[in-house]
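This is the structure I have questions about; it appears just below.
Every protein chain of the complex appears in place save one, which is left out.
Right after this comes chain A.
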Amino acid sequence: MSDFNLLDPFASVRVPVGSWVESSLTFLVQNFRDVFRSIRWPVDQVLSGIQSGLLSVPPTIFIILAALIGWQVGGRRIGAMCAITLTMIGLVGVWNDAMVTLALVLTSLFFCAAIGIPLGILCAASNRTEAILRPVLDAMQTLPAFVYLVPVVMLFGIGNVPGVMVTIIFSIAPLVRLTNLGIRQVPADKIEAARAFGCTPRQMLLRVQMPLAAPTIMAGVNQTLMLSLSMVVIASMISVGGLGLMVLQGIGRLDMGLASVGGIGLVLLAIFLDRLTQAMGERTNKAAPGTRWFQSGPLGLIFRAKISKPVPAATPQSQTE
């Protein structure tokens, strides 16, 4: 370039990132489309399994089951909260859409956990892995979703499965980060004690590090769920069904009613998932004094009813023995 100006070099010198990305994407699409298509398969299986499962359960049964699970992991208050939020979802008339969205979110959680927790463990084990992975996670979390919506469509097509993939990309980062953090925060004296008693690295991970990191990992699961819920609205642009689609259609038609109903459904679903996972995290935190997990809540009722028949004066001591 003849008119190169030292004070304003960017007028003539420019790195053509855009066209590089475009040409490499074209190359990928032309040569590796089948590879990417085959990645769809496991996601598709899990998603359709969860979705048909959720949709085949009658709402009343689902609400009762959810309330019982909530009661078991977090006490009566959480149980009541689960029942109320789910009933309200049904009452505003978005039950089926909510179940589709729940299936999407749970599928993405499944893959996030399957990929994210091992990655977090690797990060905790090696500083180099962490240094390499950290900018990648930053990019995945902060890159506007619209940017990778297009390549995902070009490689995977449209529909629920690519939608789950976009959601995984967006929401996996906190799980990796918090798994890493949780394991790194295990007190050094516990690690040293475990080493002194002859733990192999595997025993260390399974018996000491993971249990002690469990509350932090549960916080990561909670964050991942919340992020996936916010992502399913954006993913509805590539033809993902559920509550997100209701919101998108409502906005497109300027139908505030429809958009609001979809939005309220998402908020209720978010409250339900958030309280439930938080309760799970707190439960591992407390390490329930004296009693095992099955000795409280609805299971505890059954447990005590069974025990108290043969042993009339059952003390907590003899129950655990």
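Basically, a contact is a pair of C-beta atoms (placed from the backbone, for glycine too) under 8 Å apart; a residue touches a chain by one contact, two chains touch by 3 or more; residues count from 1.
The rule we apply is simple: contacts and distances are computed from a predicted model.
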| item | value |
| --- | --- |
| Protein name (UniProt record) of the chain left out of view, among "Protein-disulfide isomerase", "Alpha-D-ribose 1-methylphosphonate 5-phosphate C-P lyase", "Quaternary amine transport ATP-binding protein" or "Thiol reductant ABC exporter subunit CydC" | "Quaternary amine transport ATP-binding protein" |
| Identified contact with the non-displayed chain, of A:Met140, A:Cys199 or A:Ile271 | A:Cys199 |
| Touching the absent chain when the full complex is considered, from A:Arg37, A:Arg76, A:Arg207 or A:Arg253 | A:Arg207 |
| Contact set of chain A toward the excluded chain (per top definition) | 187, 189-190, 192-200, 203, 207-208, 211-212, 214, 284, 287, 289-290, 317, 320 |
